[in-house]
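Yeah, one chain of the complex is gone here, protein chain that is, but the others are all in their spots.
Here is subunit A:
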Amino acid sequence: MAKKEYAFYPGCSSQKGASASNYLTSVNAMCETLDIKLTEIPDWNCCGASIGYAEGGELPRHVMNARNFALAEDNLPGQQIVATCAACWLGARETKERLDASSQLMADTNEALKEAGLNYKGGADVRHMVEVLIEDFGYDELKKPVVKSLEGIKFAGYVGCQTNRPFGIDGESFENPVYLDKLVEMVGGEAIAAYDQKVTCCGGALAFSEPEKSQKQIKDIVESAYDHGAEMIVTPCPLCQANVEIYQSDVNKRYGTKFNIPVLYYSQLMTVAYGGSAKQAGLDGQLIKASKLEQIASKK
């Protein structure tokens, strides 16, 4: 398999001791198997996330993303930028498209970047890890290293918003994307095709600020997974993962439910299927333990 190299933009939540650190653990293991070399963009900064607009405004947000692009161009010339976080990818890609479309915005951005001793030339594409897997490798290629089947586990593929809209994965529908289901089936799991909450919003940042409004979203997402017989939820987005896992106990209090369903990343499923240990798959990072997956990981 051809070795592929990318400029890696991990994002704040993937750092050590942060909320999606187990995501990064599993991505590293998965990439090692697939012979993908991720080189972190040196001294990368926060993308501003979805909520940055409130205080940050337009140009400061774009400038934050452009700083990462300029650093990638200078230090990792010719490499495409890959993000694992949905919000990082979306924010960065939006900036890239706006800068490409407006020479005025590009000039303003570079005027600001100059203050940090940088200049952005408008090169590298910004891609999500899932895009890279599907488009640069393909399901057949990704299936080759599978040594353990996740047979017998039913997964609700929860795609969420920002890996799906407004950009999404090429060729997928916004209303019913199927790539996550295909990834689940690829590792031998059972994907619940009728899972009707797969593109529902988890409440995003409002899960923190206005929980009474956004927890209804989480309730619907989890409830539908149970109704369709899912044993686990799988997602490509760090905020979806965090909101749906962490707030289940709050949702239980609010609605009198008894939810307790593990929420995993696609990369954790793939790491286990590729023969990685529970630790390599970041399963020790689950608040709600994915016992069935741990058992498979510990099988010789």
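By definition in this document, a contact is a pair of C-beta atoms (placed from the backbone, for glycine too) under 8 Å apart; a residue touches a chain by one contact, two chains touch by 3 or more; residues count from 1.
Keep this in mind: contacts and distances are computed from a predicted model.
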The chain missing from this complex carries, among "Outer membrane transport energization protein ExbD", "Cytochrome c-type biogenesis protein CcmE", "Quinone-modifying oxidoreductase subunit QmoC" or "NADH dehydrogenase subunit E", the UniProt name "Quinone-modifying oxidoreductase subunit QmoC"
Only one of A:D108, A:E141, A:D196 or A:E223 touches the unshown chain, namely A:D108
Touching the hidden chain, out of A:A7, A:L34, A:V63 or A:M106, is A:V63
If I consider the whole complex, including the chain that's not displayed, which of A:N45, A:N75, A:N176 or A:T257 touches that chain? A:N45
Could you pull out which residues of subunit A are in touch with the chain that's been left out? 12-13, 15-22, 43-46, 48-60, 62-64, 67, 108-109, 111-118, 161-162, 165-166, 174, 200-201, 203-206, 208-210, 213-214, 217, 246-247, 249-250, 284-287
